[in-house]
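Note that this complex is displayed minus one protein chain, with the remaining chains in position.
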Amino acid sequence: MAKNDIICTGCPKGCRVTVEVEDDEIVNVEGYECPTGREYAINEYKNPTRILPSTIRVKKGEFPLVPVKTAKPIPKSLLIKAMDVIAKTKVKAPIKIGDVLIENILDTGVDIVATRNIDKELEV
Amino acid sequence: MKIIVIGAGVIGTAIARELSKYEVEILLIEKEADVADGTSKANSGIIHAGYNADFDTLKGLMNVKSNPSFDKLCEDLKVPFERNGSLVVGFDEKDLKKLKEKKANGEQNGIEGLEILNRPEILEKEPNINEDAQYALYAPTAGIISPYELTIGYADNAVRNGAEVLLNTKVKDLIIENDKVQGVFTNRGEFKADLIINAAGLYSDKIAKMAGDEFEIHPRKGEYHLFDKVHGGLVNHTLFPMPTETSKGILVLPTVHGNLLIGPNANVINDKDDFSTTSEGLEEVFKGAKKLVPSLPESGVITSFSGLRAALPNEDFHIDFSNNKKALINIVGIQSPGLSSAPAIADKVVEMTKQYVKKNNFEIGQKKDFVGENPEYPHYHHYEENDEVEKWQEIVEQDEKYGEIVCRCEHVSRGEIIDAINRPVPARTIDAIKRRTRASSGRCQAGFCGPRILEILSNHLKIDPLEVTKKGKGSKILKARSKELILAEIEEDSKVGDQ
Partner (left out) sequence: MQEYNMIVIGAGPAGMAAALEAEKNGMENIIILERDEYIGGILPQCIHNGFGLEYFGEELTGPEYAYEFIDQLDDSKIEVLTETMVLDVNDKKEITALNKQKGVLKLKGKTIVLAMGCRERTRENIRIPGDRPSGILSAGTAQRYTNIEGYMPGEKVVILGSGDIGLIMARRMRLEGADVKAVLEIMPFSSGLVRNKVQCLDDFDIPLKLQHTITRIEGDDRLKRVKVAQVDEDFNSVEGTEEWIECDTLLLSVGLIPENELSKSMGLNLHPVTGGTFVNENRETNIEGVYAAGNVLHVHDLVDWVSEEAEIAGKAAADYINNKLEKREQKIKITPDKNVTYTVPQTIEYTFGDKRFVKVFMRVTEPMEDVEVKFSNNDKEIISYPKKIVMPGEMVTANLPAALVKDEMEEIKVSIVKKVGENNG
């Protein structure tokens, strides 16, 4: 039997919720002080996901970087690999908020979208 | 005739400038990335009146001789200087006796205007002084100056008049042939000269030893706290406590830029490169300063730093020809009042050079086209201080870069930073820019302007932004461009994978 301690991020209390697992089945959850805590802990144990904010290098833009994010949370385990894919990417200006800059990152079904407008650089 | 000056501190640059009045080739060699990078940038910035050192010491003589020359010198070199006067503060009759002795010593040195003040007179001059202060020696001829701007002013003027400055150039050995110093070995090659002047500050003993002259410099560290300009009005004059054998004590003084400065303490250390501050030292400085001004604000410190005094065991200056080898002048042990004595030391070395020239059948004439004045570079904050902000409009109309403020705290424009890069001794690092423009020396300590100054340096020096340094050598600001660290790791992993 394994005990997994998960800190709930639902509110500032940060309750420490313990998810007990036996044979890949959750057998007990305790330590939460509200329903959010229980649900959060179960989800976080089963499939922890995160929104990944980052930047992508821009070609011919008014700024060298465009801030981006995953349009939806992706598995926590894929964050570093996702950063690798992002690092290898370059996009060309102009860019609008919401533009899909990397489609379906690492086969998650989630796109990486721009979060800022980046105009083309001024011709000197 | 070729002369090499080793060390571009205030002494070396003063000498180079005075020598540049003559028809000689001057090479000023400096191991750091800028002039004034040693003791000359980390001291109290005081032009002493000259009552402290005994008359029969070289430092006493040099201090007294130099003091009157600062007004014209600073006007010519465009260096901020103010004769704000000083007070040595005593608390009882014992102190009064000592103050009277200092006054007598000062008068013997020829200093004018010295006065013993009593309590009400002291409080009138300094409302925030410790109420227990009973007596003070008032010296109206004492002043405050920007020591690194003086050094830069000297250096720029020397270059304007034909001298050459080599930065990042370290003397590794003297070239000696036939008992005569012929030049120097450096990390950038050999340079020959007819006369070598050792003004290497903390390392002047090391240079002297290369010619067999034995000196031992015992660095004495002094730590300082600099306060925000909002506290600059806490005192008007430079306040000294009663002096000890080895130190003038922990002072409280305004700086010529309007900040408040306290320090230094005095601790002998072993490492000539140890410019670090210590928590004990800074506490000591605070405690000591509070004895003079009890209302010193605990917060409000915008930076702390330390300097090293290049002290000789006999505590005096040594300015003389080498005992062992010809064509070498050693200037060793220039601690306080070194800054105050720079003009007279430079004059003395010029005289010695003339002596040497005569003895060796050289000819050096005076330059007819010597330009003693440095140009005035436009600084927005000067216009502000003089209530002439509207006149800055003309400057912006000539060049819009003066309309772009880069350092928000000190009000420094892009144009001023570019001017610093283009000066005769060019600013090539963040700290060099700071010394010439005040950019990044304010409340936020480069929090806002840092990235902007970096970009300006990179553009104008035409170097990769990754190469911009804080103070030369390995002090780079940035590590990599975005994503380069990740990509490098991916490369690494794939190589390992291949294996």
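Observations on the model:
Going in written order, the chains are labelled A and B, and every chain counts its residues from 1.
Everything that follows uses one rule, which is that a residue touches a chain if its C-beta (ideal position, glycine included) is under 8 Å from a C-beta of that chain, and two chains touch if they have at least 3 such contacts.
These numbers come from a predicted model, not from an experiment.
Contact with the undisplayed chain is limited, among B:N270, B:S299, B:N361 or B:N386, to B:S299.
Per the touch definition above, the residue from B:L96, B:I269, B:L461 or B:I486 contacting the chain not shown is B:I486. In the complete assembly, the contact with the undisplayed chain comes from B:Y380, out of B:Y154, B:Y203 or B:Y380. The set of chain A residues touching the chain not shown comprises 7-9, 11-14, 50-55, 57, 63-65, 67-69, 76, 79-80, 83, 87, 97, 115-117.
The omitted chain makes contact with chain B at the following residues, 230, 273, 275-279, 281-282, 299, 301-305, 380, 384, 389-390, 392-393, 396-397, 400-401, 403-405, 408-409, 411, 413-414, 430, 443-448, 450-451, 455, 465-466, 469-486, 488-489.
Keep in mind that, in the parts below, only the chains that are shown with their structure count from here on.
Centre to centre, using the average C-alpha position, chain A and chain B are separated by 52 Å. By the touch criterion stated above, chain B contacts chain A in their complex at residues 482-483, 486-487, 490.
Within the complex formed with chain B, the chain A residues making contact are 55, 57, 64-65, 83-84, 86-88.
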